[in-house]
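Can you read through this structure? Questions will come right after.
Below is a slice of the complex: some chains, not all, each in place.
Chain nomenclature is as follows: A and B, assigned in order of appearance, with residue numbering initiated at 1 for each chain independently.
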Amino acid sequence: MTPITDLTTLRDALRAFCAARDWHRYHTPKNLVMALSVEAAELVEHFQWATPEESLALAPEKHAEVADEIADVLIYLTELADVLGIDPIAAARHKIVKNAAKYPAPAR
Amino acid sequence: MTPITDLTTLRDALRAFCAARDWHRYHTPKNLVMALSVEAAELVEHFQWATPEESLALAPEKHAEVADEIADVLIYLTELADVLGIDPIAAARHKIVKNAAKYPAPAR
């Protein structure tokens, strides 16, 4: 397997992973957005009772769990973009241009 | 600004974007996971009444809206990983190894 070093190699690794398990039949956009939102909520769960300050100072074990949840969100997001034929980096680039027009930076 | 071509240049562009607007003070992990989950739900909203089949065949206008929502999720995920000092690609690589052990591929 090619090493995973960016979103393209991640996408390719996930294609191979799902093909080997015959999981593509479950991967409709409808199902993948559900899975993505569940993983996002697992991230929320780690922070729901924390103060904003506590949320910045995670214990090492918790930090590793949060990294795993970030990975899960990124994995489902990559799979969703793949079945829809969307390039996530191009989409983000496009959205930042829109955001810059919507929220102009104040003059300094 | 350096062109956005991968998660590292996206992270750097977002750092500059937020610094220019003094938004970093809002970007605690607690707030960012909330924003991330809201964007994930905006993705869900596009598919909530669709059949699985319909979810695979989006009209062009809807497809563009979904691309924007994918961008929003990726943007908040990148900002969250940044404030926590987590490399999302490394986290995904690590998680896929764990998933492969948890869900072995059937022999062919």
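Assume a residue touches a chain if its C-beta (ideal position, glycine included) is under 8 Å from a C-beta of that chain, and two chains touch if they have at least 3 such contacts.
Remember, predicted model here, so these are calculated numbers, not experimental data.
Asker: For this file, with 2 copies placed, note down how many copies the whole complex has.
Answerer: 4
Throughout what follows, only the chains that are shown with their structure count from here on.
Asker: Compute the distance, rounded to whole Å, between the mean C-alpha positions of chain A and chain B.
Answerer: 4
Asker: Tell me, which parts of chain B touch chain A in their complex?
Answerer: 3-7, 10, 13-14, 17, 20-22, 28-31, 33-34, 36-37, 40-41, 43-44, 46-47, 50-53, 55-56, 58, 63, 66-68, 70-75, 77-78, 80-81, 83-84, 86, 88-89, 91-96, 98-100, 103, 105-106
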